[in-house]
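Got a structure for you, written out below as structure tokens; questions coming shortly.
One protein chain is absent from this view; the other protein chains keep their places.
Each chain gets a letter, A and B, in the order it is written, and its residues are counted from 1.
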Amino acid sequence: MRLWRKIVKTGRVAEPAPLRDPDAPRPGVAAELAGSVQIRHVDAGSCNGCEVEIASAFGPVYDAERYGARLVASPRHADALLVTGPVTRNMEMALRRTHDAVAEPRLVIALGDCARNCGVFVGAYGVAGAVSDVVPVDVEVPGCPPEPEVIVAALRGLTGR
Amino acid sequence: MNLVGTLFVVALSGCAVAAVAAVLAPPRARLRLAGWCTAGAGAVGAAAGVAAVMADGMTSGVSAGAGQRWSAWLPELLPLAGVRLAIDPLGGVFIAVTGVVAVCAAIYGIGYCSHGLDGRAFQLVLPLFVAAMLVVPAAASVSTFLLAWELMAISSLLLVLAEHRRRAAVGRAGLWYAVMTHFGLVTILIGLVAFAAGAGGESFEQLRAAALSPAAKTVVFLATLAGFASKAGIVPLHVWLPRAHPEAPSHVSALMSAAMVNMGAYGIIRIGLDLLGGGPAWWWLLVLGLGAASALFGILQAVVASDLKRLLGYSTTENLGLVLVGVGAAGFFAASRLPVPAALALAAALLHVVNHAAFKTVLFLAAGSVLHATGTRDLDALGGLRTRLPYTTAAFAVGALCASALPPGNAFVSEWLLLQSLIHALPGSGVAGAVTMPLAVAVIALSAGLAVATFVKAFGVGFLARPRSAPAERARESPPAMLGAMALAVAGCAALALAPTLVVPALGRAVGVVFPGREVVSGELTLRLTGVAGMISPLLIAVTLVAAASIVLGLVRVSATRRARRAARLWDCGAGPISARMEYTATSFAEPLERVFDDVLAPESDVDVTPMKESAYLVERVRFHARVPDRIEHRLYDPLIAAVSAVGRGARALATGSVHRYLGYGFWALTAALIVLVVTW
């Protein structure tokens, strides 16, 4: 009952949907997905900053799920890989295999500066390279870490909603 | 001599020819000659059984006792009593089942026995075993029945012991079997002799007409029930079954599990319902209770077993338990004056006997094929046989589907029939029925659910995924004789599953021997119960299922844009390749159920930690050992065996080897006997 009162009192937390950015990158394959993008998140060596932001992007306030994006448990179920962090040597093969496990058509999102160009870790001994050095990247989301609004905007570019 | 008699005599002669061929033929031709002769004899025997069921006295309207199609009295064959045979539809069902199983087992044996089992003795005993099983349901006097029964017991014991030189466990299993089966023989002997003494004659017709006091009837019933229950593998007399079945050669296991144990059910029906003519309700509630306990206990042990043939053995206990639930319900309904559900329950029990024989033959033959190919029965070491033994896998899949009582399998039909009889009997069966029927339904349901888990485990772990050991990796498909026999048994399963409407009316005639009356079911495509509401059509279920699956596939074909299926690595979380050690095993598959039924199964496990020499905190080796013992064996038989051996050890003190002492014993014994005589005379 207490939970029910809380639900009634809180009401809707999700912010009203902002206008869709028409310039958001939309790769050709995204059109085939037609409003439904299942995402498998791969942490390739991130500092967990991006993970916190992803969590809030899928939380009640930003609610990325309303645009048709959803996090799933297996790359077999996924359409897009959401890769964070510079690709460490330990994760290089794992990232390749995860990419291979996704059924066509598939997309790769490099989330955060580290994923785009190794960020502050560039040249570090344990780093194999940026995400684009390992698997083909379709969408890049800049920021260290990127704000939830930016993440949501990039995802909306993929779902087209 | 009419058709049934001719066929029956030809079948017995076929067995005799096979036995002679096994002795006389040169080693090369022995297997084929004996095998094909036995198979032919089985086929003719099955035809005799079918003829007895189909051409029945029901049409001429005579009563049950006169419904027999063939009987013979051969006074010169045996001294004193002679041999008395009679085949009626009830016996015919069991003869037909035995015959068909014998055909499959004999053909299978031609391929299976080529390594080490092609000796004279083994090939001689197998046809004799078949012949004994054909005679038991045809026996029509106490002496003939007991003789055939004992011949069946001895020959099966010899067959179980066939491989005793290779494995020590065979000898122990044989010992258990010998003790249990002879315990059964003794109780049946006591019961039937008491019956014959009371009736003043030993032919079944005299027994049927006898007027015994209720107390005497009860003694006869309980004594024979104990014997027949031990043959049928009913709790708590089942202990021989999970030992003898795994250790016997596989086609012998099939014969024992699909044909021999049925004789226990036959005995209870024949003695209890036919010759004793029913009886008080509590007899049958006892039978029902024993059946329910066996069904639950058997399937619970099966679900945690990791030895493939042991699992199948326990599943036999479960299925015979279900048969006894049906028989018990039939007797109970008859005692409560509910003729329609009684006939229905008995028909369900008989149908389950037939169905169980069909799928258990398939399963044991397929298990034998696995054993032949890999040399192991341990499910934890199998796997990956789908690509290596494709035909065996397909056969086992059919058997497993049938055994798990799911449509379109055949056991589904018999369990459906059984549940219908229980449901329709409730309103009229009084308080005892109101308490027992729901529990019986629950027991059947739980055992059906656990059977599903058991056979998903047996098939999924044993045949699918990747091989868990080197022998499983090297497995080769079996020779054509074995595959042919399996195909035959699979065809039998399919026929029973899709067209039960052809079989059930015939079983109705067999029921008519005990409960004379109307037909139980009607309908060609649909199984329609007569007298109560209820119908089902297994064939149409299968057809609609196939149609629906094809529609779905067609829809996918039309709407999918990418047709090609890409081969990919298994999803291993991006880490290295998945090895066979990471797979779920049979033990791990059953672990949740083992936990849920912890109190009943009482699993044992011990962890053995060996520390390093340098420090107690560094571990050199950890051994984990877990097993699920048969609790009844543990609690009931172990103390019994311990007591018997204690008596034996105590008796050893009496026998010191001194001749004087033995003479002294003789003297004192004589004196004591004389004193007793003087005092009591």
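By definition in this document, a residue touches a chain if its C-beta (ideal position, glycine included) is under 8 Å from a C-beta of that chain, and two chains touch if they have at least 3 such contacts.
Throughout what follows, contacts and distances are computed from a predicted model.
UniProt protein name for the omitted subunit, picking from "Lipoprotein", "Aminotransferase", "Formate hydrogenlyase subunit 4" or "Branched-chain amino acid transport system / permease component"?
This omitted chain is identified in its UniProt record as "Formate hydrogenlyase subunit 4".
Looking at B:Leu545, B:Ala643 or B:Ala672, which makes contact with the chain not pictured?
In the full complex, the listed residue that touches the missing chain is B:Leu545.
May I ask which residue of B:Ala178, B:Leu286 or B:Leu464 touches the chain that does not appear here?
B:Leu464
Could you please point out the subunit A residues that touch the chain left off the display?
3-4, 7, 10-14, 17, 32-36, 38, 60, 63, 65-68, 70-74, 76-77, 79, 101-105
By the contact criterion defined above, which parts of subunit B meet the unshown chain? Give residue numbers in ascending order.
Touch with the absent chain occurs at residues 303, 383-384, 386-387, 404-407, 412, 416, 419-420, 422-424, 426-427, 434, 438-439, 441-442, 444-446, 448-450, 452-453, 456-457, 459-461, 464-466, 526, 532-537, 540-541, 544-546, 548-549, 551-553, 556, 559-562, 564-572, 578, 580, 582-584, 588-593, 595-596.
Rule of thumb we're sticking to: only the chains that are shown with their structure count from here on.
With centres defined as the mean C-alpha position, give me the subunit A-subunit B separation in Å.
That pair's centroid distance is 59 Å.
Which residues of subunit B touch subunit A in their complex?
562, 566, 568-569, 571-575
Which of the residues in subunit A end up touching subunit B in this complex?
Checking each residue of subunit A against subunit B gives 42, 74-76, 91, 93-95, 97-98, 100-101, 103-104.
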